[in-house]
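What follows is a single structure, written as structure tokens, with notes after it.
Complex shown without one protein chain; remaining protein chains in place.
Each chain gets a letter, A and B, in the order it is written, and its residues are counted from 1.
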Amino acid sequence: MMSALSIVTEDAAGRYVQWGVVQISVTNLVIIGTMILLFVLALVVPFGSGRGSRADRERRK
Amino acid sequence: MTAGAGALSPDDTTDPGNWTSRLRRKLEGLVPPGQALPDRQPVYVASWIYVFGVLTLAALVVVIVSGCILALGGVAWWHVSSLGLYINSVHLWSVELFFGFMVIHLWGKFWMAAWRGKRAMTWITGVVLFGASIGTAFTGYLSQSNFASQWISGQAKDGLNSVGIGAWFNVLNPGQMLLWHVVLLPLAVGAITALHVILVRRHGVVPPFDADPSIEQEA
Partner (left out) sequence: MTTTPQTTPQAGTKNGTSTDSHDFPTRHYDLVKEFVIALVVILVLSGALAAAFSSPDEKSVTMSSWAKADPNGLITTAAGELAGTTTSATYGPPYNTNGDGQKLGPLSLQKWAGVRLPVDSAALVLGPLSGVSGDSSLTSALSAWKAATPEQQTKWATDYVDAIGAAAADGEKATGAGGDPAKVATGEYGPVPVISASLLTLAQTGGLEGILTSSGNFYGGDQTQSLLLLADGAFLEDQARARNLGGDQWGMMNETGNYPGQPWMWLYTFWYQVAPFATSDNADAQVWGLMMLLTLLLMFVPFIPGLRSIPRLVPIHRLIWRDYYRRADRRST
């Protein structure tokens, strides 16, 4: 519930987000969020400029 | 075996007791012929998920190089020099990139069950690398000679002491921690990385589930 999420700002401590027992810095949250985003993008974004669809017939021995 | 005046054949296997030729044959057999640096990959290697291994490797290179530059100036250099501080920042951010890409690489490899087809050691060396990298980063944090090192060492000692490790591995001793960070652990990470990459080249990239190479691919 968003109402339980609070952003704690303290000069010495930097910015943190708190949700129940979980407490994480905004920076770390951004890092983890970016990683998840990159993972999802890597799965869905098509790879290669069409080379992949033109499979070569050469076989390894 | 007489050493004739003629050229030695590189395939000379007439002396099986020769340690040199035994080592040579072992090294040559590590990967199939032409697979150390192949210029082709199986057709199924066609996804962006495959770039995270090489991104991790590239990040490791930048971590090591920036670390070497820091070593040129010594332990306190980055506290007193703006160039030193910049190189330290490159070192920190390349480490963050290193871990970020490594973990995405791990996620990809898990969901591909990349240990299939006799690739268990590739997976195992990868997990060991993850742990060794954490240890290397940890000793790096201890080597900062600032407030963070003071606090981290004080906290970490409790964890390590509680299971007896702290009696030998003294996190309150910056001299010891620095040498682990710049010598012992990078050597271990480097060696296991080399083994990991050789295993990937040896076995090739894992095929898709239930893949059948006898099904011809369309043009």
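The rule is short, and it goes like this: a residue touches a chain if its C-beta (ideal position, glycine included) is under 8 Å from a C-beta of that chain, and two chains touch if they have at least 3 such contacts.
Everything numeric here is computed off the predicted structure, so don't read it as measured data.
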Where the unshown chain meets chain B, residue by residue: 32, 35, 37-47, 49, 51, 54-55, 57-59, 61-62, 66, 78-79, 85-86, 88-94, 96-97, 99, 103, 108, 110-113, 115-120, 123-124, 127-128, 131, 134, 137, 141, 144-151, 153-155, 158-159, 161-168, 170, 172-176, 203-218
In chain A, positions touching the absent partner: 10, 12-16, 21-28, 31-32, 43-44, 47, 51-60
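The definition used in the following text is that only the chains that are shown with their structure count from here on.
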Approximate Å spacing (C-alpha centroids) for the pair chain A, chain B: 23
Parts of chain A lying in touch with chain B, wherever the complex brings them together: 31, 34-35, 38-39, 41-43, 45, 47-48, 52, 54-58, 60
Residue ranges of chain B in contact with chain A within the complex: 40, 43, 46-49, 51-52, 96, 100, 103-104, 107-108, 216-219
